[in-house]
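What follows is a single structure, and I will ask about it in a moment.
Let's turn to chain A:
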Amino acid sequence: MTNLLEIEDLSVGFRTPRGNLQAVRNATLTLAPGESIGIVGESGSGKTVLSRAVMGLLPSTATRTGSIVYQGREISDLPRDEVRDLWGTGMAMIFQDPMTALNPTRRIGSQLSESLVVRLKMDKGAARQKSVELLRRVRIPDPEGMLRKFPYQLSGGMRQRIMIAIAVSCGPELLFADEPTTALDVTVQAQVLELLDELRAENNTAMVLVTHDLGVVAGHTDKIAVMYAGDVVEYAPTKRLYASMKMPYTEALLNSIPRLETPTGSRLPVIEGRLPDPTKEVAGCAFADRCPYVSEKCRAEKPPLMDAGDGHLYRCWFPIGGVN
Partner candidate 1 sequence: MTHKTNRSRVLRRVGVAIAAAIAVSTVASTTSQAASKQSASKYGGDVKVAIGDTFPGFCFTNNPANSALMAVRTVYETLFEKTIGGDMIGLLAESATPYADLKTWDIKLRSGITFHDGTPLNADALKLNLDYATGQAAADQAFADAATHAAKATAFYTAFSATAVGRAALTGLGLADPTVAANAAANVGQVALLMALGIFAKDGALDKAAGLNALNFTVTAPSASYLSKAIGIGTSAAFTANIKKITKKDDLTVTLSLDRAQNDVESMLYASGRFVVRAPSQFTGARVATCGTGRPIGTGPFMTDENYTLVNTDTLAVKKNPKYWRKDPNTGDKLPYLNTITFTNIKESSQRAAAVRTGKYDAAYFSALGEGTFIQDLRKRKSILTEYKSGVEYYPSLWLNQAKANSPFKSKNARLAVLHCLDRVGYNKVRLKGEATIAKSLVGPKSIMYTTRGFQAFDVNLSKQYVAAWQAEAGNAGKTLEFTVPADTSTVSQRNNQFFIDQWAKCGIKVNQVIEEAAIIIAKAFNSGATSLATQNAYDAIGALLFEGTDVGFNLPFVLKSAWPAETAAANTVYNSTSSARIYSSAIGSILNLAKHNDFKVSQFFYDGQAKQSKAGAQASYIEGTAYLQTEGYMGSTVHGYYTMFMNKKRGLTNIGKLQLVKGKTQRLVTNWGIDWTGVQKKKG
Partner candidate 2 sequence: MDFLQILAKRLVGLVVIVTIATFLLSLLTWLLPGDAAEVIAGGAAPQVIESIRQDLALDEGVFGYYWNWYTGLLTGDLGRYYLAGGYREVSEVVGQTLPVSLQMLIYAQIVSLTLAVPLGLVSAYKENSRFDRIVSSTLFTMVSFPSFALALIMSLVFAVQLEWVDPIGYVAPSENLLEHLKLMILPVISISVGLTSSYTRLLRNDVIQTLKEDYVTMAASKGISDRRILFRHVFRPSSTTLLTSAALNMGGLIGGTIVIETIFVIPGIGYEIFYAIGSRQLIAMQTLIALIATFYVFFNTTVDLITQVVDPRTRERRV
């Protein structure tokens, strides 16, 4: 089976007044149809940029190198117009904050039917019918009434459902979900993720799930890529990663997930220190300053991507459990 998406050596930088900001370095990932990948990392690790870079939604100050092959077609150097033809129908995106990602000045109905009319050339009546159907599929009560509402009249969970409805409205093959649940209550989070899985299953849609929360990706992805300071530092099938994670950073991420059994009021273990300045190149491992297992070598030399077998890649001189 051919891959739906093949990302190779993708790097993204931004021109800023203080110099070049390297947000993503030499990322290489693949995704089969219907498959789902989680991209995990702290804020500023480059995960959102990576997903937007694939879609081509970067601002004009960004520079992008490397190759992105979608359905066997190189899309990284396509003109914007042709890329746009893929959006909505081929790839679609679900945004982090349903509060800001819906246009506050337009009614739900018009936002929902917009891509139907523009992309699928439906007439207004059909678009409306389809909208109602979509709303029903994302389990919105009174879908007819919903069409006339403004976003500010809805709760966060409702809005996220609507955003999902918009994203899937044109039946995309690939769905980017950028922290789709971060802004939601824990109980709603689970429902939304369930809903996404259902919808994907119906259409065999692949998904890139971007999150900072290792807990979220666990049950909903096939593979996981952990990013740190622009690098993919660990890349493995989900089950394997959880079974034998190699990166101290991944471990630290996992420890920082709130758990139900954590007593309320106790502080979550956080990762000490901060991300390095993205405009400066670091000589050694970028995580060195924060790593509990750091040694001289880590500061002196940047670790290459090493293969632990079974598609498990990592970037560490001293992985947990030792080098295979």
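Convention: a residue touches a chain if its C-beta (ideal position, glycine included) is under 8 Å from a C-beta of that chain, and two chains touch if they have at least 3 such contacts; residues count from 1.
Picked so that all candidates are chains of the complex that A comes from, given by their letters.
Keep in mind the model is a prediction, meaning the values are calculated, not measured.
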Among 1 or 2, touch partner of chain A in the complex: 2
Residue ranges of chain A touching candidate 2 (in the complex, touch as defined): 52, 55, 57, 60, 84-89, 91-93, 95-97, 100-106, 111, 114-115, 118-119, 150, 152, 163, 166-167, 170, 176
